[in-house]
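With one protein chain withheld, the remaining protein chains of the complex are depicted in position.
So that you can tell them apart, the chains are marked A, B and C in the order they are listed, and the count of residues begins at 1 in each.
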Amino acid sequence: MGISETYSRGRNLAVSRPFVLVAVAVVAILTLDIGRRLAAPGGLTSAQLATFLWEGLVVGLSIGLAGVGLSMTYSILNFANFGHGDYVTSGAFAGWAVTWLFAGAGQFDLATLLFIGSVSTRDLGVSMLETPLAILAGLIVAAAATIGLSLLIDRLVYKPMRDDEGISLLIASIGVALALRYTIFIVFGQRTRGLTDAQSVPEFAIPVGGGGTLDVGGHELTLVVIAAALMLGVHLLLQTTKLGKAMRAMADNEDLAQVTGIPTERVVRFTWIIGGGLAGASGFLIALERGAMNFQFGWILLLMIFAAVILGGIGSIYGAMFGGVTIGIAQNLSLVWIPSEFSTVAAFGVMIVVLLFKPDGLFSGVTTA
Amino acid sequence: MSSEASEAERSEASKRAGSEATREHGGGGRSEASKRARSERDRRSVAADGGTASSGATRAADAARPDDSLLRVRDLDAGYGDLQILTDVHMDVGDGEYVTIVGPNGAGKSTVMKSVFGLTSYMGGTIEFAGEAIHGLAPEEIIHEGIGYVPQNDNVFESLTVRENLEMGAYILDEVPEEQIEVIYDRFPILRERSDQRAGTMSGGQRQMLAMGRALMLDPDLLLLDEPSAGLAPDLVQEMFDRIDRINDDGTAVLMVEQNAKEALGRCDRGYVLVNGENAYVDSGEALLNDEQVRKDFLGG
Amino acid sequence: MSSEPGGADADDATDTAVDTPAAAAEGARDAAEHPLVVEGLHKTFGGITAVDGASFSVAEGSLTGLIGPNGAGKSTTFNCITGVHTPTSGRIRFRGDDITGMAPHAIAQRGLVRTFQIARELPEMTVLENMMLAPKGQAGERLSYAVVPGLRDRVVEQEEELLERAWQQLEFFEIDHLAEEYAGTLSGGQRKLLEMARALMTDPEVVLLDEPLAGVNPTLEEKLLDRIHELREMGNTFLFVEHDMDVIMNNCEHVIVMHQGSVLAEGTPEQVTSDERVVEAYLGGDV
Partner (left out) sequence: MSSADADADGSSDATAAPGGATAGDPGDGDNGRYVSGWTPYREWFRDRWAQGGAAAWGTALAHLLVGALLFALVAGFDLGSLPIGGSLIWFLYLSLTVGVLYVATAPPAEPYVAWLDERWMESDVDKLLIVLGHVVLVFFVFAVALGLPFNGLVGALASVFFFTAVYAMMVLALNLHWGYAGIFNIGIAGFMAVGVYVMAILSGSTDPGPASVPGLGLPLPIGILGGVVAAALVGLVAALPALRLRADYFAIVTVALSEIIRITLKSTALQEFTIAGITTGTGGATGITMPGNPVRLLFYQSFDAGAEPALLGSVLFPLLEGLRVTLIPPGSSWLGIVPLPAFTLDLAVEPAVIANLAYVLVLAAFVALFYVLLVRTGNSPFGRVLKAIREDEVVAKSLGKDTNRFKIVAFMFGCGLMGLGGILWQGSQGFTNPGAFRPIITFYIWVALIIGGAGSNTGSVLGGALFAGAIWEGPVYVRRVVTNFVEFGDTPGTFPAAVAPLIEGKVLPLLSFLLANVSALRFILVGVILVTLMQRRPEGLLGHRKEEAAAIPLTRPGGGDGDGIGEPTAAADPVADGGRDDAADGGAR
C-alpha cells in the first residue's frame, strides 16, 4: 500500500467519518497525557495504570458478558429488556445458593445455606482454590436457573405480546424487573452478604516496570477466563451451528426468516436460553469477583450494561463485548483524571457522546454478527 | 373444461391473439364465474366464447389441462388486514410451466404471490398445490409442500455469508445438503466465488441470484419470483431472465410477477394480466404482448 | 416558562427567504409562469442512480402530469422536490428561489405542499383535527399563545375561522358527514379525499399529488378528479405523479414522461402517447 493510497484513504475517512478522527484525536491526547503523567515524578505509576486497565478489563468483560444476552434479545425480539439486570441477580442468587450448599453441606444448617443466610465467609471458606467444584456447580446452576426463569417469563409475559410494539414490551419488562427484584428481596432479604472467603483467594503479583506490581486476584482471573470462554462459545455457536446461523438470520430480517422456513418461535426460545444463561452466568461471576452481592446489584448494573450495549450498537453481540470492555476501561481509566465518585458518570458520558455522533452505536448495522 | 377445447381452437386462439386476447373466466366452472358480475368499471369486451383460458405456445399441452395443474387457484379473495386486494382470482400453473403475472401498479400481482405463500389474509376461494389445499397454511408449512418463494425486496440475509444464506434455505432439512449447494453453485458460479462473502456486500444482481439460489435449495416444484428484475441494470435484466429460463428448463415450474412485461411475456409459456385485483386476460405470452388492447390497458389501468 | 422568542410571526418568514441574486435573476423570467422549475436533477443512493439529470418545469395554474413506468425515478424526483431527499446535484427552484436541499417543513411553508401515495391520515385524530392541523401561521402553535390567558383569546378566534374553513373544505370534498370520525376509520378513498382537503388547508401555491388515484374506486376517482379540476380552475397549480397513462391522458394538459431517471418525452397527452419510445418504456424495453 503506497503512501498516496494511505493519504487518500485518510482523507476519505476524514470526510466521510469525521467523528472517527475526533475520537482518535481525543484518545491520542488522553494517551499522551497518561504518558506525561507517567513520566512526571510522583505522578501516575505504571503499576497504577496497569491496575486501572486490568480492573477495567475485568469490569468490562463482566458487563459485556451480561450485555451479550441483552443485545441478543433486543435484536431478535425487538425490545430493550429492562428486566435483564434482575435476570443477572436471579442467576447470582440461584447459583450462590447451590455453591454454598455444596461448600457447607454437613457443616451448617441446610436452610441457612440455601438462603445464603448468615454464615461467616471465613468459616465457609468458599474460593476458587478451596471449593472449585462448588463454584463450578454454582455457575452451572446460575445459568440453568436463569434459563428456566427467562423461558417461564417469556411464556407468561412476552409470548402473548409477541406482535406488540417494542415500547409495550419494554414497559412490561419494567414490570417484570420490579416483580423479580422484590421477590428476591422477600426470599433472600435486603442485606448485602459476603460470599467468598477473601483470605483464601489467591493473588498473583505481576511485576510491572518501575518497581510496582499488578495484583491479579484469583477470582478476577476466573471471571476473565470464563467470560472469555463463554464469549468464544457464543461466537462459535452463532457462526457455526445451524441454530446460531438461524438466530443471526432472524435478527437480520425476521420476515425473510419466516418465508425461508426458519421456525421463528424456536429461535426465540433459543435466544432466551442463551441470553438468560449468559445473564445468570455473568451474575454469578460478578458476585464471585466482588465477593458480595445484594438483591439489587443487577439492576444497578443494568444501566451500565445498557451503556455498553448501546455503545456497541444494540443488536450486535460483538458490539456488546466491545462496548463492555470500553465502558469498563473508561470507567477505571477515568480515575487518572477524576475522582472515583464520577467513574460511573464517565461511563455514561462516553455512551452519550458516542450516541451524539453515531446515533446507532459503534457497531450499528452489524446485527448479531 | 379447457380440456374440451380442441387443438384447432387453440391454434385459432393463437392466431387471434394479435387482435384480441381471450378473456378468462376462470377454470373453476363457467357457470360459477358468470354468476359473479364483473365490476361495472370494466370497459373491456368479453370474448364471445370466453371460456377457453389458455393458448400457450410452447407448453400448450400442459397449460390446456389446468385440472392437472400443479398450482390451482380458484375464486381467491385475499388482502392485508381487512383490506381486500384480490377478488375472485383464478390462476393455474402446470407442472414445469413458466407463468408470468403482469399488470399495472397496484393490480395485486405481488399479492397473488404472497397469498399462495400464505403471507396475506385469506378471505375466500381455494389454492391447491399438487392436488392438496394449501390456503390457510403458514409459510413454513408451504415450504414443506415444495414451493420456493423469492420476495422482491430485502431477500437476502445481509449479515450472513453467501453460503450461510444458502444453508438457511435448507433449514428444514436435518443436514446441510452439500450436493444441492454444489448444484446451486454450478447454476450461479458467482455464488461459489463469493461463498464466504457477506451477502450485504453484494450487488443487486448477485443478491437476486443468491435469493433464487436460496429458494432453490429444497429443489422446489414451483418457484415464486416477485419482480426479479426490479432495480437491476438493463444488461443484468437479460442475464437474470436467461437464468430463470434455465431454471425452468430444468423442470421447475415458475410463477413470476414482473413489471418488465415485454421481457417477461416474451419468455414465458403463459401470462396473466391482472387489473384491480381481478383477472383481466390470460393467453400465451407472445399473444398478450402483441395484443393492442392489452398494450393500451397496460398503459392505462 | 415559555421558552420561545416573543410571538413574532415574522420569524419563519425571515429564515425562509433565502435568495441568491443569481437565482433571482435567472428565475425571475420563469417564476411568473413557472412556479416550479427542476434543473438537471441527479440523485444517487449508494452506487445506484435513481434520477439522472431530470429537468422540467410546472406552469402556473396547470395540471401537469409526471408519469413513467416503475423505477423511472418519479418518486425520487418527488422526494427531492419536497425535501425528503437532498439531490446529489441539480437545482430545484420555487418561485425563483432555490429550495434545493431545504427541510421538508420549510418547503411546505413556502406553499409547495404534497400528498402521499398511500394516504397518510393521522388515524387517531378526527377528520376535523386532521384538517385544522394543516393551516400555516397558527398563533396557537406557540406554546405561550396556547396557555397564557390573554393571548389564548386570539388563538380561539383563529380556531373559529379555521374551523369554518375546514367545514367548507370538507363540504367541497363531500366528506363533511365524516368530520367527527377518527381518520383511521375512513375507507381508502375517503382518506385520499381527506389527504387532499388537508393539503389544501395550507393554502398551497403548488400541490404535488403522489398517485392520488392509486387504490381508489372508480366512483371516488371521478370525484377526486372533478375536485382537482375545480381547484385548478380556482387557480391552484398541480403536479400530478401517476403511472397510469389513461388518467393523465384524460386530465392533464401537459405531460412529462420519465424513464430511467431522466425526462424521456414531454408535451400534450396526444404527443406523448403517440411517441413509440414511451410505449416501449412502459412495456419494459430499454428504449
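The definition used in the following text is that contacts are C-beta pairs under 8 Å (C-beta built on N, C-alpha and C of every residue); 3 or more make two chains touch, one makes a residue touch a chain.
Remember, predicted model here, so these are calculated numbers, not experimental data.
When the full complex is taken into account, the listed residue touching the unshown chain is C:E160, out of C:E160, C:E253 or C:E270. Across A:A28, A:L114 or A:A292, the residue that sits in touch with the chain not pictured is A:L114.
The hidden chain makes contact, of the residues A:L38, A:V157 or A:V336, with A:V157.
Of the listed residues C:E39, C:E60, C:E129 or C:E221, the one in contact with the hidden chain in the full complex is C:E129.
Although one chain is not shown, part of subunit C still touches it, namely residues 1, 3-4, 12, 82, 84, 103-106, 108-109, 113-114, 116, 120, 122-126, 128-129, 132-134, 136, 138-143, 145-147, 152, 155-156, 158-160, 163-164, 167-168, 171-172, 174, 176-177, 179-182, 184-187, 198-199, 202, 222, 226-227, 229-230, 233-234. Touch with the hidden chain on the side of subunit A covers residues 79-80, 111-112, 114-115, 117, 157, 159-164, 166-172, 174-183, 185-189, 303, 306-307, 310, 314, 339, 341-342, 344-345, 348-349, 351-352, 355-356, 359-360.
Heads up, the rule we're going with is that only the chains that are shown with their structure count from here on.
Taking each chain's centre as the average of its CA atoms, subunit A and subunit B sit 49 Å apart. Chain centres here are Cα means. That of subunit B falls 36 Å from that of subunit C. Rounded to a whole number, the gap between the C-alpha centres of subunit A and subunit C is 50 angstrom. In subunit B, no residue reaches two or more other chains under the touch definition. Among the residues of subunit C, none is in touch with two or more other chains. In the complex of the two chains, the subunit B residues touching subunit C come out as 39-41, 83, 104-106, 204, 230-231, 234, 258-264, 289, 295, 298-301. Subunit A contributes residues 242, 245-246, 248-249, 251-253, 255-263, 366-369 to its touches with subunit B in the complex.
Those residues of subunit C whose C-beta lies close enough to touch subunit B in the complex are 48, 69-71, 188, 211, 214-215, 217-218, 243-247, 249, 273, 279-280, 282-286.
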